[in-house]
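Some notes on the structure that comes next.
All protein chains but one are shown at their positions in the complex.
Coming up: chain A.
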């Protein structure tokens, strides 16, 4: 397919662009295969340079021959284009619609994008599983790398290399895979160096209604327990939901077969419930005219912060088991690719100082989301403005980022990155020039040859220039476990994402700049004092030598 077929009118003059916080501009609108560009041809700058894949939905309306297209983006921005001429407007609208919903991944922009920067470090090789495992292997010898899934045959959504207990061989893993949803047998997610406890994750056990059991499964997870110790299984579904899953062949670990494990049920929502929550939440935030009561009731009805609280609470619980109870944890929901990953990754943010650094967080995203098989392609296909009722979209990753932001707010000096870093990840998960978030799992990414054909997000982010934008000036590494408060009074609306286009942040940005200035100035002064002290010390010794003879 040629993009040209989709672009009936590549250029329209005298288009007026309206966007939040800027005066309307008139200019020329251009459509390319991947971008929508508007330029007033002044100062050689483009006023708008929008990826088609960032477009979530469009509305069009006409007054006489003046057409208006309202573009709703996946990053929640809403812009409006006034286009003279009905035919041009209809053409543009249908082109945008077609170009923003390409059915083949290989036509997406990352396959066409050529970086304008020099690649210092290839992001595709920045976080290899082998390297990650080395971080553990110095501390423990109870685990090993397994290549059982090398051809993606045992579990299509797992990466080729996983970490499993040393005492369990690949043959056993194959058997366990048949007993777990999607073949997702229990694998290591996190090793707590402080006390050797671990977080494992998996899919639900396929017990069904007649209570099937799998000795290898029991043996596998028991292999992670110290003698006489008990572990915890955190099921991210309510007991009710888990029981219903049995009817469809799923289920949960029976006490009788797993006597050394205590099972805790939490209830983290999934799929369309989350998607609807996002839609309602963004809708509430976008409405400027709501009175107070209406706003608060809409905020409540969206349930967004309820989900945040539930996810954070479960993550705290998992971290508590590890750090305070000294017990290992197995976490799963149904498939183990959504709520499970939210919990395992947040627990690591709480427990592991490294995951609060920029590289550590990138590694975490790579390990616990990309490699672990969170289906980004499906989940992020549409955002808050979609009308289509496909059931695979869900803001699972955004909820995770929001939770991280909540912890960041409570521990503003414990993270090496700032809010902008999280916002950037959100944007790229939904629309990007980089290949990192394409595909649903490693198997798909391999088939697409993303490493060869696209650029990794990390190659770009990890350049000093970019990093400086994402660095938190207040960061001071601390090796502690950080326990966030999950009381509703402590959870806040993430203004940087949800009110970003609805209110000007000018004064807040200026205050932030001032803060950075104070910190920079402090560093400067300290450096100067050090230089002067050295000078003085030198002078004093010179004097001393003059006097000493």
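The criterion applied here is as follows: contacts are C-beta pairs under 8 Å (C-beta built on N, C-alpha and C of every residue); 3 or more make two chains touch, one makes a residue touch a chain; residues count from 1.
We take it that contacts and distances are computed from a predicted model.
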{"item": "Candidate names \"Serine/threonine-protein phosphatase 2A 55 kDa regulatory subunit B\", \"Exportin-2\", \"Elongator complex protein 6\" or \"Myotubularin-related protein 6 isoform 3\"; UniProt protein name, chain not shown", "value": "\"Myotubularin-related protein 6 isoform 3\""}
{"item": "Touching residue (missing chain; options A:7, A:349 or A:486)", "value": "A:486"}
{"item": "For chain A, residues in touch with the removed chain", "value": "232, 262-264, 266, 285, 288, 290-297, 299-300, 303, 305-306, 308-309, 313, 316-317, 319-321, 323-325, 409-414, 474, 476, 478-493, 499, 502-504, 507-508, 510-511, 514-515, 518-519, 521-522, 525-526, 528-530, 532-543, 545-546, 548-549"}
